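First the structure, in the form of structure tokens, and then the observations on it.
With one protein chain held back, the other chains of the complex are shown just where they sit.
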Amino acid sequence: MAAEESYPDDLKYHREHDWARVEGDTATLGITWYAQDALGEIVHYEPPEAGGSVARDESYGEVESVKAVSDLISPLSGEVVEVNGTVTDAPETVNDDPYGDGWLVKIRLTDPAEVDDLLDAEAYRQLLEEQ
Amino acid sequence: MKLIFERSQAGRRGSAIPNAGLPVPEVPEELRRRKPPRLPEVAEPEIVRHFTALADRTFGVDTGFYPLGSCTMKHNPRVNERVVSLPGFRDLHPLQEEEGAQGALELMWRLQEILAEVCGLDAVSLQPAAGSQGELTGLMLMRAYFADRGEADQRRTVITADTAHGTNPASVTMAGFNLQKVETDARGNLDLDDLRAKVGEETAGLMLTNPSTLGLFDEHIEEVAAIFHDAGALLYYDGANLNAVCGISRPGDMGFDIVHINLHKTFSQPHGGGGPGGGPIVVRDLLEPFLPVPAVVRKDDDFALDYDRPKSIGKVRGYTGPFGVFVRSYAFIRAYGPALRLMSEAAVLNANYMLARLRDAYELPFDRLCMHEFVLSARNLKREHGITALDVAKRLMDFGFHPPTIYFPLIVAEALMIEPTETEPKETLDAFCDAMLEIAREARDDASVLKEAPHSRPVRRLDEVKAAKRAIVRYRFGDHPDLAGEPSKGEAVEVQKGA
Partner (left out) sequence: MSYLSLTDADREAMLETIGVASVDDLFRDIPAGVRFDRELDLEPALSEAELVEHLDELASKNVHTGQELSFLGAGIYDHYVPAIVDAILARGEFLTAYTPYQPEMSQGVLQAIFEYQTVICELTGMDVSNASGYDGTTVAADACYVAKHVTGRSKVVLCETVNPQVRQVVKTYAPGFGLEVVEVPHREGVTDAEELGRAAEGAACVLFQQPNFFGCLEPAPDLAAAANAAEALPVAHVDPMSLGLLEAPGNYGCAIAIGEGQGAGNYQSYGGPHYGFIASRSDYIRRMPGRIVGETTDTAGERGYVLTLQTREQHIRREKATSNITTNQTLLALAGLVTLSWLGPQGLREAGETCMALAEYAKERLGLPLLFPERTTFKEFAVRVGRPAQEVIRAARERGVHPGYALKRDYSEMEDAILVCVTERKRKPDIDRLSEVLAEVAG
């Protein structure tokens, strides 16, 4: 059921295996195929509060599989606008569709310039090869 | 197999309580039980059958080889069960007057003396209930020691190894310290350069087990101790691997200031399916004033409890600790006497023998002689045949063995951590190695038998994902879910939203 390995070109990436889809002054965040594969089937999502703030490079929540816990590292700073309730109810959605239905939070950016510091798909794939 | 609640029938019972023939006072209405607890209603024959069936579905050291790394699953001598049941121990109330508990106090005092000698240190508290609690107690001692010297605010950090058992960092947090990790070098020793960079005046101490969870003795331990002591910090020894070095190298002589011992590992308190254990701590003189209260002391020919300890950290467990555990460990050690080193020598010999037989079929991350345990990697099997450490573990069950520890220590991929202990005969070691070699062959020739293992246990591979997603953690009587069917949505969601 898990997705095929992929790293879409239209996304930005953080070295801790998180992605961001930037649209104007908002961004949707999630974890990459590599991250969900390393965790195994995800059984729990601990999201931030809507209205709370997240900071670049800091943890904003957790995902868990049976054998591991992973901090969700935010690629960008902002205010939480929406938490994906689908993932809260059915965490395995992240394994099935990490870049689509498996998105984790939507944030309003407080410092859009941070986007320039993120990796593009090519650079992220490069990082994975060096792992 | 049925749960005991599924064997219950209303009106059955095992017990008959003597009736005092006296009026029963009333419990005030607002405090009274409304509905009785739904305890099992079974007569004695069914209780015995039920637990016998459960025992039949359980594998212990008594059943067979149990090579879990850093657990020291050695034989538990039955004479220890006989002596712990002596009424003078078994039926002794912990608040009995001291003159009525001289035997218990003497046993504890003697055990303390033994542990101090084994560790090469000065003072002991037997109070902690398990290794983890010993760790926490040791860290509390560190904190009290530095507070006494006016350095409490300065000494905020404790350093653990990257190979450390998870209890070490967990204990650091519970003791209110910050955590720092030091790396292991290519030889399996602590990386001294990394260590020197991380030790400073904010360091309270080091938590280390030696040999490490890789089964390797740190060749630079003297240098490690000097680095910490020169910085005014302390060294804490996690005694989980003490079975390797009893009578051969003493933690106090290595430079450690505080030691916890796992009585259920090194000194044969039976593991009991997950406990009880005992985690006594042994310390250098300078930490003695801070030990938990009461202390067990000797005054001429008498033994007593000393509560007058103004600098004590307090109490970590009720009474003087898990006394029944002390009886067994004391008896175990008295059976060896001064020749305790024979135990460690045999443990190390057994481990090295297995390592020699298995090192070619599996990957060996550190090419050294091991101590009482060793770590292999199944990474070669994964790379070549898609077989993981988990698959190897499940398949070993079909050969009649309990698997070794898997996926620990964290720094080795597809880790298999194997500790035979000293009580295993050579034929058992050979049979296990033969099985491991057979599994390596199966990985190449018949991978599916591994993937679907175990085949011969009371259950097949269990779905741990399902258990985490909808946690059924008690029997629900009329509402107990039929797991063959679909769970009710409400139940699954309820658990997910846990705090």
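Letters A and B mark the chains in the order given here, with residues in each chain numbered from 1 onward.
Convention: a residue touches a chain if its C-beta (ideal position, glycine included) is under 8 Å from a C-beta of that chain, and two chains touch if they have at least 3 such contacts.
In this text the structure is predicted, and so the values were computed from the model without any measurement.
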Hidden-chain contact residue, picked from the options B:208, B:221 or B:283: B:221
Those residues of subunit A which, in the complete complex, touch the missing chain: 44, 64-69
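Note that only the chains that are shown with their structure count from here on.
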Residues of subunit B defined as touching subunit A within the complex: 407, 464-465, 467-469, 493, 496-497
Interfacial residue positions of subunit A with respect to subunit B in the complex: 41, 43-44, 64-67, 88-89, 91
